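This is the structure I have questions about; it appears just below.
Only one protein chain is missing from this complex, and each of the others stays in its spot.
Note that the chains are named A and B in the order they appear, and that numbering of residues resets to 1 at the start of each chain.
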Amino acid sequence: MVPDSIAATGPAASGPWRLALRRLRRNRVALAFLGLFVLILAFVLAAPLWANEVAGTGPNKTHTLEKIEVNGEQRDVVDPTGQPIGPVWLGAGGKFFLGADGRLGRDEMVRLMYGGRTSLFVGLVSALITTVLATLLGLLAGYYRGWTDTLISRTLDVVWAFPVLLLAIALGLVLAVGGLQIGPLHLSGGSIWIPILIIGFVSTPYMARPLRGEVLSLREKEFVEAAVAQGAGSLRVMFGELLPNLTSTIIVFFTLNIAANMLIESALSFLGVGVQQPNASWGTMIAVGLELITSSPLLTILPGTMILLTVLSLNVLGDGLRDALDPRSKVRFEAHSGLSAPEGSETIDGLAP
Amino acid sequence: MARFLVRRLVGMVAVLFAVSVLTFLIFNVIPNSDPAQRMAGKNATPQLVASITREWGFDKSLPEQYVTMMRKVFTGDLISYQGREDVDERIVEGIPATFSLCFGAAAIWMFFGILFGYLSAVRAGGWLDRTLTVLAVTGISMPVFWLAAIFLNYLTYKTSIFPSGGYVEFGEDPIEWASHLILPWVTLAILYIGFYSRVLRSSMLDVMNEDYVRTARAKGLSERRVMSRHVMRNSLIPIVTLFGLDVGVLLGGAILIEAIFSLNGIGQYAYEALKDADLPPIMAITLFGAFFIVLFNTLVDLAYAWLDPRVRLGASPQ
Partner (left out) sequence: MRKLGLVLAATLLVTCGALGLSACGGSSGKEGGTLTASYASFPDYLDPALSYTAEGWNAMFDTYTPLLTYAHASGAAGSKVIPGLAEGMPKVTDGGKTYTLTLRKGLKYSDGTPVRASDFPFSVERMLKLNSGGSSFYTGIVGAEEFAEGKSGGISGIKADDKTGKITIDLESPSGTFTNELAMPFVALLPKGTPVKNLSTEPPPATGPYEIVKSQPGRGWSYERNPQWAKANAALLPEIPSGHVDKIDVKIVHNGSTQVNEVERGKVNWMQTPPPPDLYQKVKSKYEGTQFRVEPTVSTYYFWMNMKRAPFDDLKVRQAVNYAISTAALERIYAGALKASHQILPEGMPGHKSFNLYPHDMAKAKKLIAEANPSDRNITVWVDNEPPHNQAAEYYQGVLGELGFNAKLKEVNAENYFALIGNQSTPDLDTGWFDWSEDFPHPDDFFGPLLSGESIVPIGNANFSQTDVPRLNKKIAKLGEEELGPEQEAGYADLDREFMELAPWAPYGSQTTSTFVSSEIDLGKVIYNPTFGDDLTSFQFK
């Protein structure tokens, strides 16, 4: 089914998706940042290649006492005072391209690439979880209203009321040691799924609320009435009529949520309650880098800049997608580390009893 | 209106209750180390651990412990496990720093956010708009603690332009108070300026395309009148909403910024308590923060009910 707003604009000949694509293609800024994101993706996917072929080491392997040959000269990876070697660039054939990451002498370039894989993986999968949960909850609450809505909305309110970081940190802390037991499945404390689940869970209210708002307004439209009149059951209406109309919103939200979740992951890992050391993620790398910030600022600047570039690309892309898919959309969901509430729709549904 | 208020108040209390129960459960049900053992320390004997368990009531049932803890939160008798401090006192002591950080940053971000948003909207599509948008999106895309650390390194350690952290009471020395807070304010504000300027921009663009604005223009009202009376007043509505919500969140303490700048506010207390997995302060701070979030949520909704009669009457949204 075609969302009213899109059907109302543009030439009637092209389908809505074709139209959206055309609008996106005209948005050069969004395309440029899409390109940047693809580059970053390529960068992190190339990690095993670089690690095996060029650097000859892994992301967690320590080289405290080793020496490498740089342009014919023997140099300490970590000198006796604990100072790690700076960027060697191609002086040692690509080894320690960006230098060593601290007193443990790990290859910073390799860690940056593997760290990116971890951060992007956590961001992406947790965003998937958030999107699926938020869509389900939004649909159920918005469609059924009444008690279902009250229950779901109140639960979301409770999670929303928690100072976000506090909740995530508390959960991360508690689960970091003992791990998590869900029925027969046991996740050890160091498992990457723990931060993924926590972030996915904590992000959900911020997406579920606006989605619920949109479902509330969509269900009043004629096509829903028509479907019900034709005898469609609730599930049919929700997943057959409402969901397709939410697709463009969901796509935009999903993109922006990856960005938001990556920022949360970096904060949690920085605090030691996200990805667990010694595993590399851009967040843990900032934590390690901060210890050496006065003597080796690059170790902090690099991972932070990678996060900035990735999140920036996703944010611009998300905006571009929103403009392309529904240029007059009033429903907004912004991704930033403060995770503020969405505008517009908040006022529509905020007073529901 | 009164019925609405009562309903919201009841809702608030219910949410806060749920928050407290959830917090309590997180630290008690999910396996964590026994606080009595932690308090007993390095040379603990089983008798000492047993004694501490009895003293603090850890051998009582969970619901009993919950009730006792909640009672202590409100009577001000809550003592932390780590260092046996009076939790409520510490929170009260942290309020000046946290509130100073919040309101100072808010003043900065509102001023610049609205300014940049306005400029972007009236010059939409132009180079100023594009530049400001890029800056804005960049501002919301960086990890705030990372920015804080970079500032600290280059603006304090390396160059001594700003003091390197700590909080000075306003009463003691207003100038020092401000100079110690400038970096934290700016770090926090950068994030929100980006966000608010974009929200205002899109809100203004939406409003400027509305029928009633076109009507006003058609009626011959000067551009300035159109802007100030119709456009701005309506575009600022979502800004006010968000401001209320954001301030509500920040009053509970900006954990990372306070910790990095050693501001000794509630956020820093939260950071320490979380590091120590110390339930009493975590409970009190979470409730403190949740209270403000829920309060400001309610205030914002109230403002809406007052401004928009449709909403007040609970009409179904179209």
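Details
Please note the rule applied: a residue touches a chain if its C-beta (ideal position, glycine included) is under 8 Å from a C-beta of that chain, and two chains touch if they have at least 3 such contacts.
Quick caveat: nothing in here was measured; it's all calculated off a predicted structure.
Within the full complex, the residue among B:Arg71, B:Arg84 or B:Arg123 touching the omitted chain is B:Arg84. Taking the complete complex into account, B:Ala259 is the one of B:Val19, B:Ala189 or B:Ala259 that touches the chain left out. From the set A:Pro80, A:Gly146 or A:Pro184, the residue in touch with the chain omitted from the display is A:Pro80, counting the whole complex. Although one chain is not shown, part of subunit B still touches it, namely residues 32-34, 37-49, 51-52, 55, 79, 82-86, 89-90, 93-94, 152, 156-157, 160, 164-166, 259-262, 264, 268-269, 272, 275-278. Subunit A meets the missing chain through residues 60-62, 64-65, 78-83, 102-104, 173, 176-177, 189-190, 272, 276-278, 291-295.
The criterion applied here is as follows: only the chains that are shown with their structure count from here on.
Subunit A makes touch with subunit B in their complex at residues 29, 154, 157-158, 160-166, 169-171, 173-175, 177-178, 180, 213, 216-217, 220, 259, 263, 266-267, 270-271, 283, 286, 290, 293-294, 297, 300-301, 304, 307-308, 311-312, 315-316, 319, 328, 330, 332, 334-338, 340-341, 343-344, 346-351, 353. Within the complex, the subunit B residues that touch subunit A are 4, 7, 11, 14-16, 18-19, 22-23, 26-27, 30-33, 130, 137-138, 140-147, 149-150, 152-153, 157-158, 191-192, 194-195, 198-199, 202-203, 206, 237-238, 241-242, 245-246, 249, 252-253, 255-256, 270, 274, 277, 282, 285-286, 289-290, 293-294, 297, 300-301, 304-305, 308, 311-312, 314, 316-318.
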